[in-house]
Structure formats: C-alpha cells, structure tokens
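To keep things clear, I will list the structure first and then write my remarks on it.
One protein chain is absent from this view; the other protein chains keep their places.
Up next is subunit A:
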Amino acid sequence: MSQPQEFEKVLTGSVTTVAQFEDHKSGLKRLQHFLHSSPAMVPLIVLLALILFFGIAKGEKFFSAYTLTLIMQQVAVVGILAAAQTLVVLTAGIDLAIGVIMVLSFVIMGNMVVSYGMPAGVALIAGFLVAGFCGWVNGFLVSKLKLPPFIVTLGTWNIIMAICLIYSENATMREADVTAATPWLHIFGISFKIGPAVVTLGVLAMIGLYVVLWYMLNYTAFGRHIYAVGDDPDAAELAGIRTSKVLTATYTLAGLIAGLAAWVSIGRNGSISPSTVVTDFNLQAITAAVIGGISLFGGRGSILGVLFGTLIVGVMSMGLNMLNADPQWKVLLTGVLIIGAVAIDQWIRKVSG
C-alpha cells in the first residue's frame, strides 16, 4: 500500500553495502579517537614515563623488583579505595565517605576480637556489614531522596567520622593484642618473596579486585548499567533501566569494597588506630580515579586506568623520596596531574563534537 513519492523512486538503485573509507585523519585526530576508545592509555603512558624517568635518575636503586613491589605495597589500601570510588564516580556521583567507612569498619573488626572476644569470622562479617550498610545509606539518600551525592557523602563523612571517634573513644589497639586474639585480621600482611620481589597478600587482593571489577564493568549487564546511569540517567531510565536500583547497588558495593580495604589495611599497619579517621583517604581515592582517567561527569573511563593512576601517585612519591626532594613536590605534581587529566578528558570528549 505504500506509494513512494516520485522523487523517492530512484532509491531502488541505492548502494546496500556497509560504507568503507580510507583513513584520512590527521595524526592528532587519530590519537584523539584512539584515546576515546581506550581511556586507560593516558595514565599507562604517564606511568611508564615516570618509571622510566626515575629509572634513569636513580638507576638500579629505583628500577628494581624490590622497589617496584614496595610501591605496590604502599598503594594497596588507597588502590582498593580508589576502585570503590571509581564505581561511584562512573555513576556521576562522588563518595567523600569512602575513607571513613574503611576506618569505622576496621575499628569494628578490631574491637570485636580485642574487646568482645569474638571469633575472627564474626568480626570480619560485622566489619563488612557495617561498611556495606554505610554505603547503602549513601545510595538510598542519593537514589531515593534524589539528594546530590556530594552533599550526601559530605554529611555521612562527618557523621561516620564522629561515630567512629565516639564509639572507639579514640583508643588504639596494639598489634600484639590483635595478633594474640586471632591471626586472621592480619592475613593480608603476609608476604612472600619471588626473587627480590616482595609480594603481600594485600597487593594480590588489590590486583584481584581490579580484575574482578574490570570484568564486571565490561562483561556483565550490571557493569554496562553503571556506565549508562552515569552517562545519561534519563535516557537509561527510558531505555528500561531501574536507575535507582543501580545507584543503590553501586554505593553499597563501594561500601563493601571499603570493608575489604579495612581488612587489608589492618594487615598493612598492624595496629588499629581510630585516629586515622581524619586522614584524607577519600581525596586520595578521588585523585587516583581522576588521574586514572575517570570522568567526574560520569559514564566514562576504564577501571584499569585507575590502577595506573594509583601507581602513578605511588611511583611519584617513592621516586621523589629517593631523589631526596621536598615531599611537597609530590603534592604539587599531583595537583598538576589532576588538572592535566581533566584537561585531557575534556579534549577526548570533543571527539563527538
């Protein structure tokens, strides 16, 4: 019944193969397109350049398996927190409470075994539950009450910090007391040598976590939904995604990952001190995510980039330390890297413009 209009009749002769073109793009344009489709490349290049730089400057001393694995040990906790932060930032949110959730969680794990004489399993479950619950509260406030993530987590950051200090009476638990009760809380501190390289279980936990999250984000529906929600929440909702469920699940998962960071942190530090609640772990995690190429506008970036971002900060800090530089240089350069990363993010986005 369809009667094409006169001018449409020539359409029967139109070409029906998929279009193909020779590539005429300039080098810079091609680079832009390449980075658009592989967002982890920038941090990887920066990381390799830094390693090369310090390797040349300090030679063997820096460029050794021992030093490089030591850097991994130093960044494991922040690296895990940065992974949690990444999930939230991908949804176009931010989690300022991620660090204090970790501290509250390890204080609870420690208190359970030291003060209440609970078995390690119960202590760990309690720590994870509290961490997951804190994350869920953030997610609930963001997704159901539609409050801005920055405000929500600014609030819970303060609340959880205060609860942590009130509950613990700011009393540090000594390593010996924890070890006397159970070896399990320190399990991630266990290290073994492969030649000169020293690997801790904490480092393996961090790497394992990144692999799992990378898989989740790229190869499961939930992962794609996290990107979709951060990219354009209205479109995602219309396309049939329950955005509020995805948001709640993401913040809860971030909380649980902070629980893992808590456990790893006990292994790394030995003692458990509530006063670390004032440390800026949240900002360190955001820094690693941003340097790793995760866009604060949501929906863009690769979690592997964040692993590189974490290592960039670690390598810089170790390298400058070895060069006997003033530690403030590290702070300064971190600032430069943050601004550089965001500038590159903006440039890459223009690929579509």
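The rule is simple: a residue touches a chain if its C-beta (ideal position, glycine included) is under 8 Å from a C-beta of that chain, and two chains touch if they have at least 3 such contacts; residues count from 1.
Operating definition for what follows: contacts and distances are computed from a predicted model.
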item	value
Chain not present in the shown complex, as UniProt names it (candidates "Fe-S cluster assembly protein SufB", "Cytochrome c oxidase subunit 2", "Sugar ABC transporter ATP-binding protein" or "Acyl-CoA dehydrogenase")	"Sugar ABC transporter ATP-binding protein"
Residue in contact with the excluded chain [from A:Leu238, A:Leu283 or A:Ala325]	A:Leu238
In subunit A, positions touching the absent partner	1-5, 7-8, 11, 14-21, 36-37, 215, 219-222, 224-225, 227-228, 231-232, 234-242, 299-300, 351-352
